[in-house]
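Omission of a single protein chain aside, the complex is shown with its protein chains in their original locations.
Presenting chain A:
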Amino acid sequence: MTSQMHAQPHDAAPGEGPAAIELRGVEKTFFSKSETFQAVKRLDLEIGEGEFLSLLGPSGCGKTTTLRMIAGFEEPTAGEILLHGRNQVGVPPYKRDVNTVFQSYALFPHMTVAQNVAFGLERKRIGKAEVHSRVEEMLQLVGLADRGERRPQQLSGGQQQRVALARALVNRPSALLLDEPLAALDLKLRQAMQVELKRIQRDVGITFVFVTHDQGEALTMSDRIVVMNNGLIEQVGSPQELYERPKTRFVAGFLGTSNIMEGTVTSYADGVAVIDAGDDGRVLVPADDSAVGDQITVSVRPEKIVLTHGERPSGDRECSVQGTVSEMVYLGTSNTYEIRLNGGETLTVLEQNGSTAEATARRGEKVWLSWRPQHSLLLTGAPADGTGAADDAG
């Protein structure tokens, strides 16, 4: 958090005027003939002015439903949605001061690019000259100044994406809602658009609420990320907080690769719990409250682990376990190892390709894995399902 790269245009601290968007006890249940589906179970969230906030989660976690409720396409079953302190429940979408960028872009195919961008302004009874200049200015901002007379279907996917963005931003909404806007682009373009989106957001200073299932996207762009699962918020925090200090198994598994270990606490003192990992191995984990005999779940990121041969490592890497290399993959800038612990669990280790191109260990070799206690993360909750990132140690 100290090394936050982006300028901090806001502070989401409550108390200094109403938040740009506030959700209070929002619930949404869909009723159909055969079943009821609770898409959003309970949501309390404040989004600050000028903030870039991501709603991150697997499909069906309720993130898109939440966005659609803010836009006004769905009404919450319970709770309040406030824009700058005013409740929006019951207000139709065309009277809400937010605009949406749709996953399919939803550009009007029978209009030119310029007509698409002008659509919102023309609804506001703004003079023709001003509409024209604002459309021009917005097309300039997204780098499509010379494409105004084209039809949307004559543009590439990335360009269509920019038109959708321009069409929403030109209205100067108090918040921009983006529903997986980059999902349809290929990888290279998606990465370029991530940077572009972030630049545009900083330029215009508008609150962005960004829905995505792509953790990389969320980490790259967001000021804060809301991780959702099963219609509930799992954790809210800056990208660094969520990556470095995930609180639940779900968050640890969904953001990045996590090694999950389970064990029984053998001793607890000074806020540090110790679990036994066999063969002289031991894992220390900072814990606010624990007791001998507790079953706990510990996670450690693959890049925090150091791999060594021979004797048990000493120094400040007090956590250490022993295992056998079962797989080694060369990834160019790094190597990944799959290490099978003597206890049967498998840990992933990421090793940067340093001065020597030689891999540290080969398949079948016995190695020590060690890391600092502060990199041990105590987790709660059930594992992330379907992500495949969490190695369930069973």
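By definition in this document, a contact is a pair of C-beta atoms (placed from the backbone, for glycine too) under 8 Å apart; a residue touches a chain by one contact, two chains touch by 3 or more; residues count from 1.
Rule of thumb we're sticking to: contacts and distances are computed from a predicted model.
One chain of the complex is hidden; its UniProt record names it "ABC transporter permease", one of "NADH-quinone oxidoreductase subunit H", "Cytochrome c-type biogenesis protein CcmE", "ABC transporter permease" or "4Fe-4S ferredoxin".
Check A:Ala106, A:Val204 or A:Val306 against the missing chain and you find that the one touching it is A:Ala106. Summary of contacts with the chain left out: across A:Arg86, A:Arg123 or A:His309, the touching residue is A:Arg123. Residue in contact with the omitted chain (choice from A:Pro58, A:Gly79, A:Pro93 or A:Gly157): A:Pro93.
Residues of chain A that touch the chain left out of view are 71-73, 92-94, 98-100, 102-104, 106-110, 119-120, 123-124, 151, 167-168, 171.
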